[in-house]
Every structure is written in structure tokens, then in C-alpha cells.
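Worksheet: one structure, shown below.
With one protein chain held back, the other chains of the complex are shown just where they sit.
As written, the chain order gives the labels A and B, with residue 1 at the start of each chain.
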Amino acid sequence: MDMQLTRRRFLQASAGAGAAALMVGRMGSTAFAQSPAAAAEPGSLNFLTWSDHWNPDALAQIGTEQGIQVATSDLSDNSDGLAKLQAGNSGLDLVSGDALWVPAYDANGLVEPMDLSSLTVASELYPMARTFPFFTGANGYLAYPWGWSPIQIAYDPVEVTSGADSWQLLVDPKYAGRIVMENQPIDIMLFAGKAIAAVDPYNMTDEELARAKDWLTALKPNVLKLVAQNGEVRDALVDGSAWIGTSNLGMPDRVKDAGGPEIMAFVPKEGSVGFIDGEMAIKGAANLVRVAPYLEAAATAQWCAQNFLDWGRPLWNEKAYQLLVDMGQKERADRYLYNQPEVALQMTLKGPGGRVGDYLDTFNSVFGA
Amino acid sequence: MARLPGRRGPRGIDVLETMPVSPWAGPMRWMLRLFGLAVLTFLYLPIAVMVLFSFQEGRSVTFPFRGPSLEWYEKALANQQLIAGLVNSIWVAIVVATLATIIGTMAAFGLVRSGVRFPNGIRIAVTMPIMLPGILLGLSLLIFLARAVGVPLSLWTVVLGHLLFTTPFVVLIVAARLSGFPRSLEWAAADLGASPVRTLRHIVLPLIAPAIVAGALIAVTLSIDEFIVTFFLIGPQSTLPLYIYTQIKFGVTPEVNAIATLILLGTLTVLGLGALIASGGRRLRRPREGAV
Partner (left out) sequence: MTSEQRPRLRRQWPLLPIALLLVFCFFLPMALMVVYSFWTTDNAFRIVPEWTLKNYQRFFTNETYLRTFGKTLLMAALVTIVGIGLAIPYAWFLVRYTSRRTQRILLLLTIVPFWTSYLLRVYAWQAILGARGLLNETLMGLGVISEPSRVLVYNNNSVFLVLLYVYFPFAALAIYASLEKFDFTLLRAAQDLGAPPWRAFMRILLPLIKPGIVTAGIFVFIPVLGEYLTPTLVGGTEGVLISNLIYNFFRGAQIPAGAAPAFLIAAFVTVLLIVFRRYLRLEDVVSRG
């Protein structure tokens, strides 16, 4: 979903979301406590998520104050989470997902929609976060927005002296064996789609796909490795084996902290790819009644500000930005685009799209032996 | 055979006396010793580096090394989810190793001795689970358990999944040892009046013990670092490999090195104590040298 499509769907959805909100209000969602912070029955809550979505101190506080014992399970990839929940009977109540995976979960009938207007903490969100078209379902909001980040290209300005504004930097033969990227085939196909100016990077035509394949073929000799974890991108930039890397926000700081050179990062002019993630309540889960109280307590400005300081990527809680400014962290928050959430909607969002099988086959053709 | 004084080999047979007297025997012995040492060094080199980085200052797990610092040990020990995950991993590994050893050894006896009609077919069937990727094993068992049977997920469903890819190893390694086993020993025992159970307990099992132990060790090794099968079959719990392999967005920190170092220390200590106790007992029971 790139810029034009997003705006159009945004306007459509705003009209639709108003109606949806009315409907939800009338249905009086029983799955969520009407008066949040108060009457939460003590019990457990099973949360499948990444480690940057929760804070052990927050969970401890929620456990003692509200009696909600949150058990977190580790999530690796969206595809694994989807497969596990599709099988059913997982015992999970809440799951995190990236952007366009949320509609996929919903299409599989796995999501219990939320009524954001019934959550006090939701009023602390940036207004646009309450009306994402891809989070808007027929019966309510599909996911509680958490954080976001574009994929940036980080580079060593000593070695990279020109072209640091475009995806085409990655296929410059000067950088043979000097680029590291995360091993996410669909993301890389999206990069290719952006680089060749595909109309819809998620639904490339056969002709566009062929051009993307050519772009990837030019990319391959430049790639040092496709890493399993983001920390390896940092390490390659630190020890100088790589001069260019793709990563979520914050790589320059991470490299500097690890004793590496001064590096810079940019979002390519053709547009970037990125993620917006959120928490989804699982339909038919045993502990649904504790989801809203949990969100009320864990998604507050205070914890979101802390989360930003811990992990370095912006969150959707607007009030937290003010807290960060008050804490004297304005410079850092601004550097990480905290107060520019509109950038998020300019991204092509991560997630499975159409033609995934063909995309992966193309990727395999290039990156196979 | 009279026992001459000298160095005793594995079976109390004097090594010097029975060694082939070839010009290569001496240097051969030293070369093999050196080789053994080289292999152990090769095996432990990355371990040493891993331990080094547990004392790293900062989040990186590669050179340049900065430190030393104990911050990651503090973080690791304070991280309750990590500790709980570690305990779960150990529990699962022990249960899996035990069950895999029992089921696998029984199956090896059945395969080698009971005159089954298609031993090849059975052996291939037993080997099949390790031919397929873990994601298929985990996902298929999950769908079966969740939909067809309706069992809630827990550490026990994880154990089931782990058994699939550990038991074949036990079966194959015990069967290899069992084939060509000198049945004459068992017949002799039977002639002397021992029941089949007694023969099994006192003659067969001790003699195939190295294979059973090897199979159990392999089962522990495979289970303790398994991620994908565990992910699909686990309930609201965590294990250490789950924690480690899901740090995709930001990468692991030396906290994991700290935990791994502690595990290593713990295991070596337990084994060391075990070896001391075992040898102490044996020393008390062995008759003094020179006795006939």
C-alpha cells in the first residue's frame, strides 16, 4: 500500500469507521470491560509477543495492582504466529502482529475486535492511530496500535560518498560484498518493488516482477549476508565488514554504542517499507475479559515512554511524547521521528500481500545456489 | 593369562603386553593423543569466545571486546522470564531423554531381535521423522492435537513433539550396538539357570550401556536447543531457545551469553561431582592390585 492508495483508503475508511464505531457502541461489546481500570477479575492473560512489547516491571505492577498475571510467550515471525493460531486451541488471549498481517488474522476469524472508545488509554493515541484502514474491521478495531518504524538504509559516510538517498545505492557495483540486510524475503521483494517504481509493490505485474528480479540479481553480489537477527547488522557495521545495512530506526546510535564508526541513515526517496504493529485480542479466548484492563494499565504514556527509551523506536502514544520532552529526551525523540507519525503512513507496510508464492519463488530463483 | 605388571588398558589387559609390536605403535599413540586434544580444542574454542563475551560491556556479542563487566550476569539473573525458560528447557530435555531412551531401546530390541518381517521398512519408518523439517513436524502435530484431539498445549505437548525427532536416534544407535551381540553370552547365562529378565538386566543391558548412554546424550542435545517444534506445541510458557531465537528485531544481547556460561558451569560442576562420587565408590569396591 503506497502513498496514493493509502490516502484514498484512509478517507474511505474514516467515513466507514464512524459508522463502525456507532455499530460497536450499540452492540455493547461484552468481550471488553465497560469501565476499564476498575472491575478486572484477577486471573491470567496469555500474551504471544515480541520482547519489545512489554516491560517486566509493568507486568509485575499489573500483577500486584490488578491481579492480572500476564504470561508472555515469545513470538518469532508473524507467519509462525498465524500458523499457531490458525490451528486453534492455543490457550492464547492476546497476540502481536505487524501491519498487514492483522487483516490476515482477521480474515481467518481469529481476532476479537475492540471498541477503542471504551478504552481510556486509547485517547492518548495519535488520532490517526485510531483510524488505520488496515486495522479497521467490520465490527470494530482489530488491533491496539503499539509502535512503528520505517526501514532505513544505514551507511558509513566515509565509504559511501554519493547516492545516499535512493534504493539504487544498494545495486551500485562499488559496494560488492558490503551490504547486510535482514533475511526477510518478502521485505526484500518489497524493496525491489520500490526500487523499480512498481505501481503496487504488493501486487506487481509479471513485467514488474521480472524487473524486480533483475534488480535483485544486481543486488545479490553486493550482499555480504542476509542476517537472522538485527544485531548482526549492527555488528557488521561496527567491525567494518559492511558499509551499508538496512534496519529499523536507531542503527546509528546502536553502532556508536557498540564502539563502531559514525554512521548515518536515510529513508530512500522512492519511499520506504516499514512496520506498524499492534496487539490483537483473540476470538474465543478464555481471558478476554482481562484484555482491556491489561491495555489500560500497560499502554499508558508512562510505560510507552519507558519503552521508547529501552528500544529506540516510536510508539503511537502521543502523551508519551510529552513525557519524553519533560524528561529532557526531546532531541532523541525527534531524531527517531516520534512526533512525525505521518511518516508511518507514507511507508509501504510490511506484511504478506498478493502473489506471495510467486514473490518467494522469484526470491528463491535469485538467492538460491 | 598371567597378569604382568604395567599400564592397564580398558579391560584390565596390560596394554603394553598386547599392543602390536609395530614401529608405528609408539608414535601412533602420541599422534592420536594429540589428535584428541586438537579435537577438544576445536570443540571448545567457540565456547571460550562465548564465555568471553558474557563479560562484554555493551550489547554487541562480537569483537571488539570491551569490558570486562558483570552487567549482563546481573541482568540475566534478574530476568525471571529467562530463568523460568531455562528451567523449562532443562525439565523438557530430561523428560524427553528419559522417555526417548526407554522407548528407543525397547524399539531397538524389537527391531533387531524379534524377527519382524520387514525390518528395513520399520527402520525407514522410524527414521522418517528426522527427514522432515521441524516446522512440518510441529505444525502437523499441533493441528492434530488442537483440532482432532482437543488437548491444551503445555510442556507435555512439547515433550511429545521432541520425542518425534529424538527417539529415532536412540533406536538407531542402540540397534547398531545390539546387532552382532554375542548371543552365546545369553545362552551361557540361560544354561546356568538365569531367567531372561535376569540375563537382560545383568548381561545385555550393561554391555549395550554405552549405546544407551550415547543415545540419551544425543536426545538431551537435540531437545535442549530446539526452537521451532517447541514454538508450535508450547502453551503459555517459555523455554530458553524460544527466548533466544525470537530476538529477531533487535538481536540477542550478552545476557544470553551469561546464561549459557552459567549453564556450562553448572553442567560441568554436576558432571564433575558425579564423576568424583562414582570413582570414589569404585575405588572402595575394587580389590587391591596384585590380588588374584
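The rule is short, and it goes like this: a residue touches a chain if its C-beta (ideal position, glycine included) is under 8 Å from a C-beta of that chain, and two chains touch if they have at least 3 such contacts.
The structure displayed is predicted, hence computed values, not measured ones.
*Asks:* Which shown chains does the hidden chain touch?
*Replies:* Missing chain, whole complex, touching shown chains: A, B.
*Asks:* Which one touches the absent chain: B:R59, B:R123 or B:K249?
*Replies:* Residue touching the absent chain, from the options given: B:R123.
*Asks:* Of B:A76, B:L139, B:A189 or B:V204, which residue touches the hidden chain?
*Replies:* Considering the complete complex, B:L139 is the one touching the chain left out.
*Asks:* Of the listed residues A:L45, A:L59, A:L82 or A:V95, which contacts the missing chain in the full complex?
*Replies:* Once the missing chain is taken into account, the touching residue is A:L82.
*Asks:* Would you write out the residues of chain B that touch the absent chain, in ascending order?
*Replies:* For chain B, the residues touching the absent chain are 8-10, 13, 18-22, 24, 29, 32-33, 35-36, 39-40, 42-47, 49-50, 53, 61-64, 102-104, 106-107, 109-116, 119-120, 122-137, 139-141, 143-144, 160-161, 163-164, 167, 169, 171-173, 175-181, 183, 207, 210-211, 213-215, 217-218, 220-221, 224-225, 240-241, 244-245, 252, 256-257, 260, 263-264, 267-268, 271, 275, 278-279, 282.
*Asks:* Residue-wise, where is chain A in contact with the chain that is not depicted?
*Replies:* Residues in contact with the chain left out: 77-79, 82-83, 86, 103-104, 107-108, 177, 183-186, 220-221, 223-228, 239-241, 352, 354, 356-357, 359-361, 363-365, 367-369.
Everything below uses one rule, namely that only the chains that are shown with their structure count from here on.
*Asks:* Which integer distance in Å separates the CA centroid of chain A from that of chain B?
*Replies:* 40
*Asks:* Note which residues of chain A are touching chain B in the complex, please.
*Replies:* Counting only chain A, the residues touching chain B are 44, 46, 50-52, 56, 71-77, 80, 83-84, 87-92, 182, 228-232, 234-235, 238-239, 248, 254, 257-259, 311.
*Asks:* Which residues of chain B touch chain A once you look at their complex with the stated criterion?
*Replies:* Residues of chain B touching chain A: 58-64, 66, 79-81, 139, 142-143, 145-147, 150-153, 227-228, 231-232, 234-238, 242-243, 245-253.
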